[in-house]
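Pasting in a structure now, in structure tokens, and then I'll have a few things to ask.
Only one protein chain is missing; all other protein chains are in place.
Note that the chains are named A, B and C in the order they appear, and that numbering of residues resets to 1 at the start of each chain.
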Amino acid sequence: MFSRILIANRGEIALRIIRACHELGIEAVVVYSEADREASYLDIADEAVCIGPASPAKSYLNIPAIISAAEITDVDAIHPGYGFLAENAHFAEICNECGITFIGPDPESMRQLGDKVAAREIAKKARVPIVPGSEGEITNESEAVKIANKIGYPVIIKAAAGGGGRGMRVAHNDISLHKAFGAAKAEAEAAFKNGTLYIEKFIVEPRHVEVQVMADKSGNAIHFYERDCTIQRRHQKLIEESPCPVLDEKTREELCKSALRLVKEANYHSAATVEFLLDKDKNFYFIEVNTRIQVEHPVSELVTGQDLIKLQIKVAAGQTLDLRQRDIKHTGVAMECRINAEDPARGYAPNPGRVDKFIVPGGFGVRVDTHIYQGAIVSPYYDSMIAKLIVHQPTRQEAIATMKRALREFKIEPIKTTIPGQLAILSHNLFVKNQVDTSFIERHMG
Amino acid sequence: MFSRILIANRGEIALRIIRACHELGIEAVVVYSEADREASYLDIADEAVCIGPASPAKSYLNIPAIISAAEITDVDAIHPGYGFLAENAHFAEICNECGITFIGPDPESMRQLGDKVAAREIAKKARVPIVPGSEGEITNESEAVKIANKIGYPVIIKAAAGGGGRGMRVAHNDISLHKAFGAAKAEAEAAFKNGTLYIEKFIVEPRHVEVQVMADKSGNAIHFYERDCTIQRRHQKLIEESPCPVLDEKTREELCKSALRLVKEANYHSAATVEFLLDKDKNFYFIEVNTRIQVEHPVSELVTGQDLIKLQIKVAAGQTLDLRQRDIKHTGVAMECRINAEDPARGYAPNPGRVDKFIVPGGFGVRVDTHIYQGAIVSPYYDSMIAKLIVHQPTRQEAIATMKRALREFKIEPIKTTIPGQLAILSHNLFVKNQVDTSFIERHMG
Amino acid sequence: MSDKNPMDLKKVKELIDLMKENELVELEITDGDSKVHLKRPGANMPVMHQVPMQAMSTPTASAVPAEPAKEDGLIKIVSPIVGTFYQASSPEAEAYAKSGDKVDADTVVCIIEAMKVMNEIKAEVSGTIVEVCCKDGQAVEYGQVLFKVRP
Partner (left out) sequence: MSDKNPMDLKKVKELIDLMKENELVELEITDGDSKVHLKRPGANMPVMHQVPMQAMSTPTASAVPAEPAKEDGLIKIVSPIVGTFYQASSPEAEAYAKSGDKVDADTVVCIIEAMKVMNEIKAEVSGTIVEVCCKDGQAVEYGQVLFKVRP
């Protein structure tokens, strides 16, 4: 097992990983930028190294600085968390070259699954249903139109290297397709230095459902059931829950088994999330694989009682999973709200600043993951998530009740947060009745 | 079901009950003394009524003030929490006379089980093993000596109306018994205005094990397994856990079933804790029943996933338990540390004052129940408990690891707390190896 | 206060008793060029206690209901118990105290019902009622202001 791990990240996930390390008896080294000098988790870590100024490019994305920090602190592994360098295959390669274990998949499988076109191929090999669309990239508009007419409108154009919704366009007919194609290409080139596009059937009123998977280096893979992340705003998740409230047991088992087939086909190890779209008729279609631990992983931890970060570290150290699929039981309902320093009343505009009042909710069925404390400063340099509030109850109705009382208890002043928006969603008839799709926020919470 | 409940208590348990009420859709009214005017849970409650000055006798023990508050706020029930009036049968009677439901047992069963001599009789009827001793009260020393010689030394003298260790004396021979008898009688009269004593075999190196029970008004009773509260300092619990780490399945089942037989024999309803001593040979002996919800109830909530306060409110409202015993599953290991504002380095002297820094631990497997916040004042007028830290993990070893990292994370400044003492206990070889008894602290942590 | 000699110990004793009954920690009465200023530690406050002033004063500061409001120099008559406020002994009867009425320490100014018991509340101060702060039948909590009196 590792004796020292460097955490190449910040905020709540850095703290989350420190906790897992300490519970495993591993020393935790954190790197930090000058903007995070006052972060309270620096005191909890066994060592903290300043790697640069606030700007992410000069600190948390600064590979030489992070590798140097790993070398001078003599760690044997690096955990990238999520975001920043978590899905940067080049960084993973450098770690390996320097003899430092990258706590994540091999660079090859990261690249392979990171490329949506390649990922579709693997999905097909693994007999995992995919959204009908172009076989591989599309070079010109006329080809796009041909395929669009074959699979039928509406269609969606996506960047092969894309993510977070950038380079995405929906077209409902030939004319709009012509417009969309050029725009998507330009956006993709700007965002990813890669204009490769592909096209697929646009699923109407879908739910976003993803399966949590963990695979070791000996070819064992188990799943931790699904999460429903349908409540999104501009492709940013606001509320996640498990189980998916509209899935029947049979579909659910097929879904989870598909995810396992896919990661095994890719000879994948470490934590992964396999994302699907679920249409009105409960057909699911593979979209993509996230080759990292995700923000919402605690939802699956609460319903299974398994610590995913600890497992991820163990398998990275070469241990074989000591859990069989039958050991992973799903109990009750878990739900997560991401509390962001954003003002719902002002179009979710970021609202950084000093936190003068911070009273965290607690009690039965409540888990809070946060790096913020009273007196902390929410930095404008990084993403605006300041806390994750996760609840666990026997039923969905009780989970919603607990989430609402916990959100009302959560005192964060004077900065504005997403809490009022989330309270509105939790009280919305369609959410309570499970009649939402990924467009819910835009349509009903505008 | 109730529509409004008045909470006749303060601190973390008041907040705990507010949370349960709100999750059940019930309005919560809290009463407070002038010393608690700044408590943050007053804002969370639907209404707050000042009932008197800081002195408990003039506020939280002031029955007329509390009943008046209940009348002017028009509540239909009163939850007494623990301590203060929770086991005051007279108060329960007054509530009932005023047409306000007392959330707890009937005054009769409270009196019956509150009297240790009467409780022993019920235990015998219910075929629950009891510590061999005097049948009923002892009037004079010679009688005491006779019984002591019959059951064999060492023996312990207890006050029939006692609690918290007051009026207790151990005697190892006739001479010490003579001394102990007078002292215990005097202490009992002073503390409880009742000098009635009884005598029983003193169990050497016992563990303190208690069973959590919930009974409805239709005669249904279920248990939530046991808690081990062996780690005590002067009869004050410092660490509680479930399951009891030394119990085999068979003994455990007998223990829990004995507790159920006892409460059924007493026609008891509401929450109760049946306390036992467990000797080295795994024989258990009934000691007493606590006719209230207890400080350590969250330990049982974490291993069973059941909200005991919600259940207690439901059965008080006359609902029959919708849970069968087979629905109550015990999963993993839960452990609680009571964080008190006491200085372990100075004989656990109370250390009240203003809290200038308060950073609460969180993350996987961690639950915190606290009414304290950064800027709050720990009042010198009431008990010194400022937080309950409860962890849940698949194994005891993991639970200890999580508790240790959480205790280290918990920043409370400048007041001194029991945290260093608890960290020392958790690292102690005997605790880790389950080789402790109720004298552990005195013997090894002096 | 020129008519009442401020050095009169009996008077000062009365004021101190008033402070204690109402758990005041400070009392100051100014009248023209005469002034009496008294201070006690917070009610039940262990004097040896090392809790800093701010800490202790937070709960007790709000526990000084009868401290004269500097801006108007008025004394507040506060409720000593939780209950229901009644201005008169019965709906027909006349109010015990109305604005403008002169009262002294023993004047009954209202009734507070608690647990079906009618408790007569005395002014405990002498002066003129300038404001009745509660409505008939209103619920009042401990320490709530009932009347404002000009000494």
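Note that a contact is a pair of C-beta atoms (placed from the backbone, for glycine too) under 8 Å apart; a residue touches a chain by one contact, two chains touch by 3 or more.
None of these values were measured; they are calculated from a predicted model.
J.: Of A:112, A:242 or A:379, which one is in contact with the hidden chain?
T.: From the options A:112, A:242 or A:379, the contact with the absent chain belongs to A:379.
J.: Looking at the full complex, which residue from A:44, A:67 or A:274 touches the chain that isn't shown here?
T.: Residue touching the absent chain, from the options given: A:67.
J.: Where does chain C touch the missing chain, residue by residue?
T.: Here the touching residues of chain C are 6-7, 9, 12-13, 16, 20, 33-41, 47, 52-56.
J.: What does the interface between chain A and the hidden chain look like in terms of residue numbers?
T.: 34-38, 49-54, 59, 64-65, 67-69, 71-73, 98, 354, 373, 375-377, 379
Just so it is clear, only the chains that are shown with their structure count from here on.
J.: Answer with line, ring, star, complete or other to describe the graph linking chains that touch.
T.: Here the contact pattern is a line, an open path with two ends.
J.: Return the distance between the CA-based centres of chain B and chain C, expressed in whole Å.
T.: That gives a centre separation of 40 Å.
J.: Taking each residue of chain B in turn, which ones touch at least two of the other chains?
T.: In chain B, no residue touches two or more other chains.
J.: Please output the residue numbers of chain C that touch at least 2 other chains, ranges allowed.
T.: In chain C, no residue touches two or more other chains.
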